[in-house]
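As you look at this complex, bear in mind that one protein chain is not there, while each of the others sits in place.
And now, subunit A:
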Amino acid sequence: MTNTALFSTPTDVRSDLSGDRPGASRPGSSPRFRDLGRLMALMTGDEKHGPAATSTLDALWVLYDRVLRVTPASADAPERDRFLLSKGHGPMAYYAVLAAKGFFPEEWLAGFGSYDSPLGHHPDRVLVPGVEIGSGSLGHGLPLAVGTALGLRAQGLTDSRIWVLIGDAELDEGSNHEAIAYAGPAGLEQLHTLVVDNASATHGWPGGIASRFEAAGWSAQTVDGRDHEALYAAFTAPHPGRPRAVVARVEPKNA
């Protein structure tokens, strides 16, 4: 399902914009996708993980490894790309990717959820380097991402991209629909929403999730959420003048 060999020859259409992609900065020594299972096991004590824990893993990895222009060194730079994990539940994959990319030490992972650990069952931006928002309560990330896009644009930081990850059930929250309906007509080209769809929304999305975004004027595409090349292509497709939604389908939560 996952082809880790693909990571050896990334073709980054944005490499002319910045040389600080984590994958590019440490050739040869970079952690690989296959390392993430070991990192997640430090939190769960289990080499095998349920779909809920890993539904976001591939999409997160492709973003952090090949798309986002942010590193531990640039985590506070105004012009960095932002990734906002809105779906803060089950953040093990997120923590594993951040640890793999050096935002915090691997040793932190073993304390996951304990009193003295900065790593909670929902992430806290005040406690974890590289975490842009504290999340857990659903429906906050996309409105925050809209505001971040507005704020960066107002400051002339138009090369920064904002990514927000939500779940298909999280899309039920009305606050997301306020944000979707506003961001399309507002033409927030810097804004990107990644919907990880594990078919967990109670009433589903008749007509498909992408159609909801398209109806609001977004550029939208649905891809296999385990196919790294498909994710990468969807993440980097041009969408002039419009925000972009990528729906990453993974195996159903209750399958």
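The definition used in the following text is that contacts are C-beta pairs under 8 Å (C-beta built on N, C-alpha and C of every residue); 3 or more make two chains touch, one makes a residue touch a chain; residues count from 1.
What we mean here is this: contacts and distances are computed from a predicted model.
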Name of the absent chain as recorded in UniProt (options "NADH-quinone oxidoreductase subunit H", "Transketolase B subunit", "Pyridoxal-5'-phosphate-dependent protein subunit beta" or "Carbohydrate ABC transporter permease"): "Transketolase B subunit"
Among A:148, A:193 or A:222, residue touching the chain not depicted: A:148
Full-complex contact with the absent chain, from A:31, A:134 or A:225: A:134
Contact set of subunit A toward the excluded chain (per top definition): 78, 82, 124-126, 132-134, 137, 139-140, 142-155, 157, 174-175, 178-179, 181-182
